[in-house]
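Input: one structure, supplied below.
Here the complex is missing a single protein chain, while all its other protein chains stay put.
Showing chain A:
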């Protein structure tokens, strides 16, 4: 049984209210930080904890904080990225809905560390119902003296607001998010300058994921040294995993980084195995952008070692045989899943979500979608399969923001690991387009 740093009290009745949250030790980090620590000490503590950004990139949170410029006479901002839109990922929504005060506590402690006087939570527009939960909780925090002027008599003041997006995956990219928060289209900015220097309204800004910010209270209250004891090596702490797809027990699980992938999928404590008594075909382990892996490679590395739920182990083997922990959006495909059809839905997603600013992404995502559509619907040619790889390659690394990479990787990986299935669609269009038809490796060899 792993330790629950974030979710220990998540099922306590009334935990979404200030009083119950406070009774269970809530807001202790605000008291400790504001009364006994300097902002620099809070930054150092988060640095020492080894916490890495939980939005997907895995960049060390404390280091990101230490890059924040501090010019005289300019405000600094902390913006929480609650634009959770990566297919397969629903942990932040769960956390905010159930434990709004945990995020607010994290925002206060983190804002204090960064010297921000106004902070924003940018939440995806589809989650307006969660915005209302957060706003209620923020009002409670103001009423109890944890937000507003002179918090707990410390002299530190903070205003916190929730800002809804309008339905755009791209706004999860931090500079697109800032553009959006300024009331514009969500077109990512060229970097540098980075937000730490030129962020919201041209001021130094830190953008952090919900889960990262929600982890700060535990680190401050219990110390970085205690946090760093959990996990394996550079994968410190716990991680929320959104488990979905064809499993018996979908949901959000807080795991110690370092358990095996096999345990996560098959143990009753987590996913509970594959649904309907079926076998597992493939897994996308870190949100739809990361490479899909077939059963053999998700359970064991190419070297035959157990694959672990850590940043390092999941990426072992690079993209040839590995993948990424990413956002922790973990979804499992059973043996009845058509990989071509599934990849087509993802390509369609990225085409839909490309902001259109860079030609390789704007044109390439649409191109890949079209090619996958024709293969899936029985009109593909053999050279289409290599065309997919070629288009993906030409998008990758050639765009302002990582959406291009995110669109290219899943397509390239699907062809890499499931080429025979794509070929079967081309060679046997009638069989492949029959209702419910699924590629079967053994039968295909016989044919």
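The rule is short, and it goes like this: a residue touches a chain if its C-beta (ideal position, glycine included) is under 8 Å from a C-beta of that chain, and two chains touch if they have at least 3 such contacts; residues count from 1.
By definition in this document, contacts and distances are computed from a predicted model.
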Hidden chain of the complex, named as in its UniProt record, picked from "histidine kinase", "Circularly permuted ATP-grasp type 2 domain-containing protein", "Branched-chain amino acid ABC transporter permease" or "NAD(P)H-dependent oxidoreductase subunit E": "NAD(P)H-dependent oxidoreductase subunit E"
Selected residue (touches chain absent from view) among A:7, A:110, A:180 or A:208: A:180
Option from A:346, A:392 or A:426 whose C-beta touches the chain left out: A:346
Selected from A:236, A:333 or A:432 as touching the chain missing from the view: A:333
Full-complex contact with the absent chain, from A:106, A:237 or A:250: A:250
Contacts of chain A with the absent chain, listed as residue ranges: 84-90, 92-93, 120, 124-129, 132, 161, 163-169, 180-186, 201, 242-246, 250-252, 284, 288, 329, 331, 333, 337, 341-342, 345-346, 349, 352-353, 355
